[in-house]
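Excluded from the complex is one protein chain; the other protein chains are retained at their positions.
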Amino acid sequence: MLFRRLETPGLAHHSYVLECGGGQAVVVDARRDIGGYLALAREYELSITHILETHRQEDFEYGSASLAAATGAVIVTGDHPLFGRSDRPLRDGTTLTVGTTRIVVHATPGHTPESVSYAVYPENSGSTCWGVFTGDALFVGATGRTDLADPGKAGENAGVLFDSVHQKLAPLGDQALVFAAHGSGSACGSNIADREDSTLGLERRTNPVFTLTRADFVRHKKNEHLPRPPYFAHMERVNLEAGRPVPDVARIAALQPAAFQKTMRDAVVIDTRSPDAFASSHLPGSYNIWLEGVPGFAGWIANERSKLLLVVEAVAQIDTAALSLVRVGIDGTIGFLAGGVPAWRENGLPVASTGVVSASEAAAWLDAGRARVLDVRDDDEWRAGHIGGAMHIYVGDLESKLPAVDTEERLIVHCSVGHRAGLATSILARAGFTDVYNMLGGMDAWKALGLPVE
Amino acid sequence: MLFRRLETPGLAHHSYVLECGGGQAVVVDARRDIGGYLALAREYELSITHILETHRQEDFEYGSASLAAATGAVIVTGDHPLFGRSDRPLRDGTTLTVGTTRIVVHATPGHTPESVSYAVYPENSGSTCWGVFTGDALFVGATGRTDLADPGKAGENAGVLFDSVHQKLAPLGDQALVFAAHGSGSACGSNIADREDSTLGLERRTNPVFTLTRADFVRHKKNEHLPRPPYFAHMERVNLEAGRPVPDVARIAALQPAAFQKTMRDAVVIDTRSPDAFASSHLPGSYNIWLEGVPGFAGWIANERSKLLLVVEAVAQIDTAALSLVRVGIDGTIGFLAGGVPAWRENGLPVASTGVVSASEAAAWLDAGRARVLDVRDDDEWRAGHIGGAMHIYVGDLESKLPAVDTEERLIVHCSVGHRAGLATSILARAGFTDVYNMLGGMDAWKALGLPVE
Amino acid sequence: MLFRRLETPGLAHHSYVLECGGGQAVVVDARRDIGGYLALAREYELSITHILETHRQEDFEYGSASLAAATGAVIVTGDHPLFGRSDRPLRDGTTLTVGTTRIVVHATPGHTPESVSYAVYPENSGSTCWGVFTGDALFVGATGRTDLADPGKAGENAGVLFDSVHQKLAPLGDQALVFAAHGSGSACGSNIADREDSTLGLERRTNPVFTLTRADFVRHKKNEHLPRPPYFAHMERVNLEAGRPVPDVARIAALQPAAFQKTMRDAVVIDTRSPDAFASSHLPGSYNIWLEGVPGFAGWIANERSKLLLVVEAVAQIDTAALSLVRVGIDGTIGFLAGGVPAWRENGLPVASTGVVSASEAAAWLDAGRARVLDVRDDDEWRAGHIGGAMHIYVGDLESKLPAVDTEERLIVHCSVGHRAGLATSILARAGFTDVYNMLGGMDAWKALGLPVE
Partner (left out) sequence: MLFRRLETPGLAHHSYVLECGGGQAVVVDARRDIGGYLALAREYELSITHILETHRQEDFEYGSASLAAATGAVIVTGDHPLFGRSDRPLRDGTTLTVGTTRIVVHATPGHTPESVSYAVYPENSGSTCWGVFTGDALFVGATGRTDLADPGKAGENAGVLFDSVHQKLAPLGDQALVFAAHGSGSACGSNIADREDSTLGLERRTNPVFTLTRADFVRHKKNEHLPRPPYFAHMERVNLEAGRPVPDVARIAALQPAAFQKTMRDAVVIDTRSPDAFASSHLPGSYNIWLEGVPGFAGWIANERSKLLLVVEAVAQIDTAALSLVRVGIDGTIGFLAGGVPAWRENGLPVASTGVVSASEAAAWLDAGRARVLDVRDDDEWRAGHIGGAMHIYVGDLESKLPAVDTEERLIVHCSVGHRAGLATSILARAGFTDVYNMLGGMDAWKALGLPVE
């Protein structure tokens, strides 16, 4: 009996394929690149007959429309206009039978108004719920953010979410397995646990939505401050149509150094190497986003109209990077630098460097008054403790909101470990800052060394 | 947080890798070929520090000793002499801490006297059990067989098992995830569900060990009649030492037809093609075991001292077949037929055929009194309904207990779908029966056609 | 320096990727599915700048147009209107420089009027030819057929081909490597050697085009009688436009047995299992074409307008089969039988069988006058020796030209080893012949047993 969670790296998105009996299967919250679903259906010789959406996702592009076209499956949603395209909008409490499996739709608003959960009753489980696809209503250890549509309504939405979880999910029983739409690292929630397997009973004992009172939970959610990348708006738009077909990333071509140099004039160049390598030697004007960070952070510096070029450590990373972009609706990648940075410099083309500094050396510089600190982590991280005297600008905001200091002043940039600071240093270098150091190891190293935190 | 179930096909054995915090991981009920565990540890950059055994398994060979040698991990068991080798025998109720995870050992005898379960409490789950490795004490929808050591004590052991489940597992709570050592298709239990994911709460509502009274459960288990393949005895012996290293199946060599013919004189030849292909054309004297059936059925016709040769549909099946044999302790595979049956016959070497018959044609023959039926399914299947007038001999017993009919009489052999009947026809052909037909489609086809069942 | 031959199984077609210096590469005679070329270009970080065609191929569909669209490369051909689309038609003797490599075009008609060869001179090899892409002008051990456009002109064309080889290729020197468009097993030539690596010097000593006189060579070619599958006409048409994009075979869907049964009413069903398995049990009305035979033989029973369904041994074969069809322009595959023949019959759906017979048993039948022989090999094989008293109809012609015997008469059908005879028996079964036997092992087994040949 096939049941498989497909995890989308970088977005911590979970979609699911569930065999339902009679050779039929459903896919829940399909991502834009549908190859994985087709391959599983092929391998297990199943017919995908239904595509379930828990809500109109905002952090990735749906593959529902493509999957429906490829398989003839119908797109199932809750009965709410915010879903956009729906082949079968289901009212709260409706039962959908697929093969020998009953699936009951529960309206669970709060994260978004249209959010639904799907409770699953396989053959022979009678009235006992086996598991529930909760979308962003309930994560393992957390809940979906409630500030998306309007940060001012985060508290109000939190109350709605609390009620959804308590009135619609809790009654399904402690035994029910929980299948959430996101895991640890998602932009759709804060403090999601890195355990993936859970049950309603486990959540009932450990998740703030259960361990806090309604009022405390509302306060708790009002205090969450999560970034909202600009690409979310585009996702919400294309997901109204259940997503678009995926472009063919195999066509992204090698550009020899001279051709790359010419093409990059009006393109966004993303260098997916480690911040260590980027610091030593990179193409002037390029952005540094580590490979796993591409889906989550490219949306701050590029959009659906951008022309993009890639610089990678190894060609195997090109598909990963390009697919990561495509999953957030950024389709404009047209080429990569043949031979990478080594070929570029062996051709005598210009390179640039930025600085790196260890946490202990950074502390020494600060003691000597020789540098200033720029913390580019998000608000919640900042408030949980930071280096004394540091400035704070979230990395996503940095390009539009540069630090108000002299571009020749020495800046120590840091995040938690060094990745986001790599992006930040590249943004600062593009903006003309000349004495910028990435504190590799970040706050983790700082704390491990016992250095002081405010 | 890595948590992975590795399923061994054909044996329906489940082993597990669980990340425990601090870069440490445990492996539960490791199979003999340990490459999968090492690969996961490599990929996730974890150190395997403990190997947990739930009981001395009898249907496959452990990889515990090899894994301990490869990684330096310790072998953890319950505190019972039947375990044999143990680096850390733990008494009932003891807590083992690995990384940030607590693991509590519970003695859960019944399937075997030494059986234990391991309840898992990750960091921050407090006193709530996250999940439990139940070995063969509790499967999804079923329980381990209780007749292994002594069929006469199946009822007595069932009572012990009932008490283990109710006194040791049930108190862990409905929310606890259940991680059993076997899934559907295992020789260690009957009617195991083909859902793999479950919780104690789900089992409490659906598993006979919970839905029946103790007395009814004992009766229920006394009525289970499961085959006990001869290789089990060998497994119990080698597992006393926690298993042996795995031989290198890459060395199994192509034997050109003439060399194969010479070598097969004192070897067991297993033809892993479909019963359809086998029926048309095969090497005289060869056994037919379909690929997925090799681990479960080879132990009836070969043992740890056998020299084996393979005939396959495609060379990719050789590793699968050989590894399947190795997993049940049968290491003597030395070669395969180069070019398969086509090359054999193109060289003018002798081939044989057996008959096939569809269920509808078989019914016509029976109506006309032109054939007898031999049902080779197991006792439980036979008693659940069979063709009127059929003989019944379990396929595993067939070689030692041939049907008491004339070898020239027309025999229709069947199982549920045709695989085991393929093995049976090959055994009968070896024994000199000349008019044998495999009823392809088996009882499934028979019933689908609405033919009568007793 | 990347140089790679890509072999298309079943068609014995060879295409090539050659790195030319400066990060540029050419592809020679690209097949329709261009993923392999893009993947190599990606891996070696090369820009594909030119696509070379040796002639308008007739046995497979070109990928030139797709590859040009994906990479921006130009399509290079000889200067002859039969090429159809050409971005750069080159006259005989013209030099094309790519990167640091010189490529000289030589008109080498004979197989077809427009055929050219491309002689390659890498940097530093001066006036010494390194290797030559010969298309179908020169194979290893053979030459392209000369009967394609008009069998009556096979001799005349052979003379033209002889002159091309002697006047244009031989002067390139013994040292030059030979890169032909086809290898052993191609429908475009007879007796191609199964060595793939050769030189002009080796051919000069062993190839009939060199070892025979012109007159003898013309006679030799006039005696070649190769089948011309009907799909060739379609290929010639689409290759005028340099081929069409490839459809997405990942979308070919599992059809559960009942749905398959309904869909097959107006579809061509191809069963790619071995003739052994097919004989035992198959869907009534299905054709049997072994997997490797699909590209070469499907064109006799289906065309570009057919709707096709597949029955396979294992799902991994679906992509192979579907891609094989696509490569010869047959795009209508819409589904496969979920669960294969076993699932079909377990659902009680109707199956059929055909007979098999070994060569020795067939000989006994013939001695007893109990059967007639139908030989379905091609003309050249038939004339090289056949069973006394046999009828001869080439398998490709069989559907339109059934044997003139009673459909209840016992027929022994054979080819060289049993594959084509499998297709033939399925055609005969469809046509109502009821007592048909595939002589598995074919003429190879017959001869190995020392049975008489005429």
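Letters are used for the chains, namely A, B and C, taken in the order the chains are written, and counting of residues starts over at 1 for each.
Simple rule for what comes next: a residue touches a chain if its C-beta (ideal position, glycine included) is under 8 Å from a C-beta of that chain, and two chains touch if they have at least 3 such contacts.
Keep in mind it's a predicted model, so treat the numbers as computed, not measured.
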Touching the hidden chain in the complete assembly: which of A:405, A:431 or A:448 does that?
A:448
Omitted-chain contact residue, chosen from C:6, C:69, C:149 or C:177
C:177
Which of A:348, A:369, A:389 or A:432 contacts the chain that the document leaves out:
A:348
Can you say which of A:313, A:380, A:399 or A:435 touches the chain missing from this structure?
A:313
For the chain left off this view, which of B:39, B:233 or B:431 is in contact with it?
B:39
Determine and list the chain C residues touching the chain excluded from the picture.
1, 3, 122, 124-126, 128, 130-131, 173-177, 194-197, 199-202, 204-206
Contact with the hidden chain only, please: which chain B residues?
22-23, 35, 38-39, 41-43, 45-47, 70-72, 248, 250-256, 259, 315, 318, 336, 338-339, 343
So that we can see where the missing chain sits, which residues of chain A does it touch?
273-281, 313, 341-342, 345-348, 350-351, 353, 356, 358-360, 417-418, 440-442, 444-445, 447-450
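To be clear about the criterion, only the chains that are shown with their structure count from here on.
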For chain C, which other chain has the most distant CA centre?
A
Chain B-chain C separation of Cα centroids, rounded to whole Å
44
In whole angstrom, the CA-centroid distance of chain A from chain C equals 48
What's the distance between the Cα centroids of chain A and chain B, rounded to whole Å?
41
Quick check on chain B: which residues sit in contact with 2+ other chains?
none
